[in-house]
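What follows is subunit A.
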Amino acid sequence: MIGAALTIARVKFVLEIRRREVIFAMLLFLAATIVIVRVALSGDTGAGTRAAAGMLWAAVVFTAVLGLLRTFAAEHEGGVIDALLLAPIDRASIWLGTALAQFGFLTAIELVAVPVWWALFFQGGGPSVGTVVIALLLANVGIALVGTLSAALALGARTRDVLLPVLVLPLLLPVVLGGVTATYGAFGEEVGGLRPLGFLALYDLVFLALAWGTSEHLLGD
Partner candidate 1 sequence: MQPPVITLAECSKRFGERLALRKATLMVAAGETVVVLGPNGAGKSTLLRLVAGLLRPTAGSARIGDVEAIAAPKEVRAGLAYAGHQPQLYRGLTARENIDLHLRLHQATADTGALLERVGLADRADERIDGFSRGMLQRLALARATAHDPVLLLLDEPASGLDADGRALLDATLRAGIGSRTQLVASHDHDLAERLGVRAIQLANGGLA
Partner candidate 2 sequence: MTLREAVPWVAAAYILVWVVILAYVWIIGRKLNRLERALDELEAQQQPGTPDA
């Protein structure tokens, strides 16, 4: 089960390292979103910390959706879905392997983009790094799990590229709420200690269970 998932994830990484187009596109998109919103709110720096947190998470979620549009592109292009469905592997590992890859892409991008966000907003005295990083990692897990599932659901539709964002964004609203709150906490605001991070972890668990349970019926008829 895990073996097959790792195999599929490895294929996606290999494909991505060869073409490198998606990673750079997502990176530029994330940076552009942050800069645009930053310029749009350039007036007050007072409420800066909350605006900055909001910008980061809005940019992360929309970049993730951009990346999700490419989730099953390689499979769809080559008709590989049939091969994966007929391979003697659990259908869940197709979803899990793809989710693993999405998590990898998103985390890789944030490794580069978050320092940019940091430098752009805080010459010094920014939020406590640990909380923000943990929040982002937990959120990436949730985004990858739910996003891959939504991408698979939308795969059967002709209007796939329009449908995917509509399907996934409401599902990601709780992640953004949790993430932004955790980031506010990193700025020292009173958010009930580790509750936001605990919430993000719970979100990941709940949707891991739900997605895994239904992944058997995900891609085929």
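Here is how the candidates were picked: all candidates are chains of the complex that A comes from, given by their letters.
Descriptive notes on the structure:
Following the convention adopted for this analysis, contacts are C-beta pairs under 8 Å (C-beta built on N, C-alpha and C of every residue); 3 or more make two chains touch, one makes a residue touch a chain; residues count from 1.
Keep in mind that what you see is a predicted model, and the values were worked out from it rather than measured.
Screening 1 or 2 for touch with subunit A: in this complex the touching candidate is 1.
Those residues of subunit A whose C-beta lies close enough to touch candidate 1 in the complex are 4, 7, 11, 14-15, 18-19, 74-75, 77-80, 82-90, 220-221.
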